[in-house]
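Complex shown without one protein chain; remaining protein chains in place.
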């Protein structure tokens, strides 16, 4: 059984469209996207709201999760890094973790065939 | 220590209520639900917005996560597949992955007892 | 290679601010926050909506995810438990799971250096 | 001659103001109905509230106004010539354009009431058709009976000042028949131990719903007071001028609204343990509907009582229709407009003691009987025509949106609008 | 006789229009307060803005109007007979129903101001009670002093044309006292290095807040111009008619609003580095409040200056109250209504030069002194009665929602409404 892996990419909302297209091109046909709030080195600008200092440290980000099997993780990572890197703080992170089983509900197929 | 596993189900929003009831019946008492956007084989209808073609490829889905230990994963999967299968594209996917530790904040109990 | 771990905390929305501060103090500099709906032992109050009984069993919660490496998981758990425990149902759960790889998009650094 | 000019100008201005305010009630209905239903149908319900006015305005101009105010054939129907398709110069037929505008906005109100009760599951095409038919003949013919000076109910002495009966109880009856034939939204009722149980389907934006209620209330200060039609009547002495009557109408209208909402507030507080927001808002409307027939001829104190009763009717009515009759009315239109409208017509027969009308409280039974009769006629007419239309549409499978569309939401399926709040949930092009 | 009828009709119509517009300000307040506070309390704050009008309308009719305009006892209080519980036929007491309606909506405005400053943490029951008391006696008695021709302040020559003092500064003062006694929302202030620091708690819907501001502005064109009470005065020559005055009131009112908001815009731009949206919106209201007392008797140029100063007052005032006094006023009601209302009353004494009033700029000190005195009296009255009421409520633990409820949100805990936007966040039945 080939290994199955989850790749989780957290990045800027404005990059989602490009990332989706790029991943599509290397054959990723499924992913799940979540709107999240990111806390990291990137901070929101110091703002004033009605005269009170106020800084936002939770910034809107997207999380893109995809489970891959046939497609090598390294390829996914490379494409993602290439698409997302701007060199500025806030480009995001990629987390890779193991998945032990995948089931496609519609057909009942499992693992590689389910993807 | 019995193995702990996370089961992640991504499916249609309109099925959530039924799924919840079905899982409840086999003894699942906790889960976490997230509104996500799914990208897969199922595509939104081609639409026109003010005369411009426009197709939605991110569809609203729910992600249901639950960590199980005593209850066999296979049973969870079976129930989920039974409840969710309509045979049409978009029924969703189930991902299974390992969890190494669970803590219940209220009591400090760990692992099996925490669930 | 030191082990990398994902710690996932599900808790009350109103505790987020405090949790963030407490984790910050032990050196956690990045996390990702998601608004989720929790199903557990804690139920919403029985309500009446226009004369119809109505109880909410999906409650608004936050999920805080962070991947740690240098900082011991136990310390994170301790801080979280200390900050979040009120002793009442709904304090939340902590899930720990393995992560095999981390990439920082901006620099391309990996694993420990990426965090 | 100058007298004529001045009173003409001032009275026409009065109709203008009334018409503008009643027009704005369309926005109020749109917001109430949108707020009290689900996000996935928000564009659809807004659209419906717009379309009924679009079609209604045109068809009422073409034929409705003539059917209602044309020369009467036996008190039953107006002949729509002369008033039909009014197309003359501004300076020809004195007053009639102003009156046409004022009546048009009333007609549209009747049509718009129905959309709320049938929200979230009606086929858009069916909606377009039946809302057209309401403005074409259901409303104008009944309107002739009551509001044309030659109408047979009018001649009997039936009194419905600004339309509790004509506009609201007819609208509510049509809503009831429509909702019953259409059936409930998927998921609204479930069988528990062999018994049908009602499930709450909360609205998606109570704030915009509340704004809608405020807009309706605002518009009602045109609906009721301007129904005096004039401020000045040069044939009357200075102490019997219609503007004095209009002033009282403001007070009775407002007191009834306030009394009804206060009642709903405390009644739900008692009954459900908490002061219910959406019921209190419905209470406002209930009080407004309830006083509409009698706002000119009852005392302020009576208006308070009428409002209190309307507040109870609406609360129990919504509950009863939902949990006992199991008819799904997402916004409570049947109770608000139907029940409280009928109550309003009856209330004339009980409380009238001013402006030449005498109800039970002055010892006169005649008016009460007439009101009862008239209200039965109006309900029967609306129920009958509504039944035929909705039934026909239903058996041809034309009335209800298909299951898949209803589940997905009518915005996406009927209008190609993925969401009325698309950008809150990003959507992208290929 | 015809003259009387015409002027009666036109003047009454003028009150109608004003009353309707001022009524609609309730919707404006509801939207502003909802938009500037958090989503979890949206139903509650909307409800409060509705309830004050419900109770206010009834109690002002029963007793408030009489206390305010009944036969005066020594200029201090009206005897509420005759005007009490007005229940006559429409044709009996000329004008009074129109006046009752017009005055009712003003009364309700005073009550509604308070809810914003005390939002998100006040017990609903307490709100119901104190808003009732404001309409019962706090507003009507002070109103008698100023607006009854026999009121003692009125006789002294105190001038508050449309209510900068009576309505706004009193509302703002009550808001201040209430917010101070109630304490801040949980999380509003925190101790950093032994110093209290203010935290921003942004509102949940600036767009609906902005709509509210536009609605208020719209309503103000009833509030101020209609306070001429008449358009025609048959005892005056044609070049001194009140409608000419009303026309100028439109200009002064609008210029002041525009000047104040422009000032807030540029002032915050300078001070905070960015043109602040919610402050600019508050600026509009500040300008409107500031000109309300003097809109009839100052020149357009003066109104511009009054507005500019109001724009600065509101910006610094909100900051000062929040960051120095540490009193938590979520919508800025104290600065907008309290400070700018007081400023408006004083401004009469400085800038008056028309309609028979003469302020400092014409070299007259008398009016200035009277205005100062009157404003102090109004603030003292509101502060005193407010203090007693809020303090009593507070010591009995009745004023403030409990901590758990406040954290969860008042919609869920006080009204059983899981969320005013329930369907944006799906909620299901067992």
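Note that the chains take the letters A, B, C, D and E in the order they are written out, and that residue 1 is the start of every chain.
Quick note on the criterion: a residue touches a chain if its C-beta (ideal position, glycine included) is under 8 Å from a C-beta of that chain, and two chains touch if they have at least 3 such contacts.
These numbers were taken from a predicted model, which means no experiment stands behind them.
> Of the residues E:30, E:90 or E:215, which one touches the chain left out of the display?
In the complete complex, the chain left out is touched by residue E:215.
> Which one touches the absent chain: E:55, E:118, E:133 or E:258?
For the chain that is not drawn, the touching residue is E:258.
> For the chain left off this view, which of E:45, E:156 or E:232 is in contact with it?
E:232
> Taking the entire complex into account, which one of E:62, E:129 or E:206 touches the absent chain?
Of all options in E:62, E:129 or E:206, contact with the hidden chain holds for E:206.
> Since one chain has been left out of the picture, which residues of chain B touch it in the full complex?
Per the touch rule, chain B residues meeting the hidden chain are 47-54.
> Can you list where chain A touches the absent chain?
14, 17, 37, 44-45, 47-49, 53-58, 60
> What does the interface between chain E and the hidden chain look like in terms of residue numbers?
The missing chain touches chain E at positions 3, 6-7, 10, 13-14, 17, 21, 38-39, 199-200, 202-208, 210-211, 213-215, 217-218, 221-222, 225, 231-232, 234, 237-241, 243-251, 254-255, 258-259, 261-262, 265, 272-278, 280-281, 284, 296, 299-301, 304, 354-355, 424.
To be clear about the criterion, only the chains that are shown with their structure count from here on.
> Report the connected components of the chain contact network with chain D omitted.
one piece
> Through what angle, to the nearest 5 degrees, does chain A rotate to match chain B on its C-alpha atoms?
A turn of 120 degrees brings the C-alpha atoms of chain A onto chain B.
> Rounded to a whole Å, what is the gap between the Cα centroids of chain B and chain C?
Once rounded, the distance between the two centres reads 18 Å.
> So how far apart, in whole Å, are chain A and chain D when each is placed at the average of its C-alpha atoms?
The computed centroid separation for chain A versus chain D comes out at 52 Å.
> Spell out, as numbers or ranges, the residues of chain C touching 2 or more other chains.
34, 37, 47-49, 53-54, 57-58, 97-98
> Can you list the chain E residues in contact with two or more other chains?
416-418, 426-429
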